[in-house]
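Excluded from the complex is one protein chain; the other protein chains are retained at their positions.
When the chains are written out, they are named A, B and C in that same order, and each has its own residue count from 1.
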Amino acid sequence: MEKLSNNQIAWRAAQDIADGAYVNLGIGFPEKVAQFQPDGREAIFHTENGLLGFGQAPEAGSEDWDLINAGKKAVTLKPGAAFFHHADSFAMVRGSHLDVAILGAYEVAENGDLANWSTGPKGVPAVGGAMDLVHGAKRVAVITDHVTKKGQPKLVKRCSLPLTGVGCVTRVYTSLAVIDIENGRFVLREKLPGLSLEDLQAVTGAELLVPGAVADLVVPEV
Amino acid sequence: MEKLSNNQIAWRAAQDIADGAYVNLGIGFPEKVAQFQPDGREAIFHTENGLLGFGQAPEAGSEDWDLINAGKKAVTLKPGAAFFHHADSFAMVRGSHLDVAILGAYEVAENGDLANWSTGPKGVPAVGGAMDLVHGAKRVAVITDHVTKKGQPKLVKRCSLPLTGVGCVTRVYTSLAVIDIENGRFVLREKLPGLSLEDLQAVTGAELLVPGAVADLVVPEV
Amino acid sequence: MDKTVSDLATAVAGIEDGMTVMIGGFGGSGSPIELIHALIDRYRETGHPKDLVVINNNAGNGHVGLAALIEAGMVHKLICSFPRSADPVVFTEMYLAGGIELELVPQGTLAERIRAGGAGIPAFYTPSSYGTDLAKDKPVAEFDGRMYVQERWLKADVALVKADTADTFGNLTYRMAARNFNPLMCMAASEAIVQASRIVDAGGIDPEVVVTPGIFVQKVVEVADPLQEEDLNRANAAYSLEA
Partner (left out) sequence: MDKTVSDLATAVAGIEDGMTVMIGGFGGSGSPIELIHALIDRYRETGHPKDLVVINNNAGNGHVGLAALIEAGMVHKLICSFPRSADPVVFTEMYLAGGIELELVPQGTLAERIRAGGAGIPAFYTPSSYGTDLAKDKPVAEFDGRMYVQERWLKADVALVKADTADTFGNLTYRMAARNFNPLMCMAASEAIVQASRIVDAGGIDPEVVVTPGIFVQKVVEVADPLQEEDLNRANAAYSLEA
């Protein structure tokens, strides 16, 4: 089945970020969203470790290891940046000051539950700021492949993995579709033009509502 | 009856402030304590409105009304001062970072209760930071005349006026004596040399314990 | 992105009847007098906004700033810690006549409730006011053998804030003890409206010395050489007479 690349999923998510928005991008895949900001729109990126207004990575060899993001990667400063301590940083998160948080997912359920921090009791557990972000930002979106590497649905009726948050996700950008979560149901908004509704439903673990026109999910090569 | 002046009471209280102590002085009479710091000892004064390390009032006409204390009086800065917002200021108070708070009183009870914010339901009530200070500083001391203007005891068995705090005061400096509060009882530590124990007890509203030697309360003319 | 608005009237144009308005300052220091007066101007012209709930540490002094707002009859209820001042006649008379409600809150609890509103903390426990009249009807709980009072967050529709320098992103610094409640109120209000003595481009404030990050600020308006309440009161100014 044809599907979007991770870059393309990130590109699509970036199109929904307004000029002047305050945005937190989860560690890893979601960080890609910053690369695809539409021209003329300026988003201000927040990182949990106490910085608003950071920019892209510096050139290798010119890193300053006091200037990093939550993924411990070196970043740079943009004009208008500000430093603050961790309690103020999570006041921004918990106090609903972020416009959007974009996170990865193991599973997203139709009731908005998210599982993205633990695959079970094996190994060393680690949660970071995920449980704060899901209850803080005005809009919590997920970017993810539509299915697992084994082909199993990641959009499910109820999460089977340990939850990160309850009823928190409102939009999911996948490799096949854009799906909103409304009133405890998946609502299809966009799908790849070559993909039938039946085929999409077949790889989705809960019913997709189609209340109106479904737009074509068209993304440039990026 | 001979008694100490307000300046002398403040002088006595100042002798118990260690070098390097962080101190909050209540509005009004307690502010006098700052004038009597012993030579060679440096106390750092905190004011609720977001300043550590202020000094005496500027000359009239050279006030800066952005640089005031909790009594809204103009102050000056000493080297090593710091500004901060109100939540941080009361974190210092509530979090037991102040070494001592010295407050005025309408009544102090032998169980350590303090009444110093309201004389009853008439008029406009106002509390300020008093209820925070009494539960925050490591040591809460009171300076006060030993009796009211009508001659009634201010040191009492139980407060009759609305409470500022429960079981919070540990030492009282009065115009006649220095009294500790221990295990819910007044313990006499110092009294004016010319004053008999009986006469002191007669103007005190609860029993004074005298577990050991009572020192003479000797204060210079100030 | 540019959060600058052109003038005071525009800055306060969105404040509606019945809103909760936090006003920064401790007495006169840090009080956004020009924003308050712009709000009074609007009320005189349009009859709105009225029935405001105002959160401030005090209740105004003399006949300018917050006192003038109360005198104009725009304030339904005041939440504060210390409604006394050198010249408290406006609030005192209205309160004793039953013309304004008062919720009295210990100062540290007031600051922490506002900070909690900004930080997404709906309730917390404090030792302050335990066993006093101000804790009446509030839940209490014991932790580690000591009793505490449960207090709720305070939020507002709007905050009126006085800063020293703002940049176009809304990053702020303050001047000396004029900081006080202002940074907390920026956090706790849906819309923080800031008057600043100067506005600079983004990048014009060192990121290390920003006190209020721009994420907490929605509008900034420049008011060079702002008035000081204390100076006005020493000159016996009255905003009602100036209008």
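Basically, a contact is a pair of C-beta atoms (placed from the backbone, for glycine too) under 8 Å apart; a residue touches a chain by one contact, two chains touch by 3 or more.
All values derive from a computational prediction rather than experimental measurement.
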In the full complex, displayed partners of the excluded chain: A, B, C
Residue among B:Ala91, B:Val124 or B:Leu161 that touches the chain left out of view: B:Ala91
Among A:Ala87, A:Leu197 or A:Ala215, residue touching the chain not depicted: A:Ala87
Hidden partner interface residues of chain C, rising order: 112, 116, 119-127, 141, 143-144, 146, 148, 152, 173-176, 207-209
Missing-chain contacts mapped onto chain A: 47-51, 63-68, 70, 72, 83-87, 89-90, 93-94, 113, 118, 123-132, 135-136, 162-166
Positions on chain B where the hidden chain makes contact: 19-20, 22, 42, 44, 46, 51-53, 77, 79-84, 87-88, 90-98, 135-136
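Going forward, only the chains that are shown with their structure count from here on.
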Top-ranked pair of chains - ranking by C-beta pairs in contact: B-C
Distance between chain centroids, defined by C-alpha means - chain A, chain B (Å): 56
Whole-Å gap separating chain A and chain C, where each centre is the average of the chain's CA atoms: 36
Junction residues of chain B, two or more chains touched: none
Shared-contact residues (touching 2 or more other chains) in chain C: 115
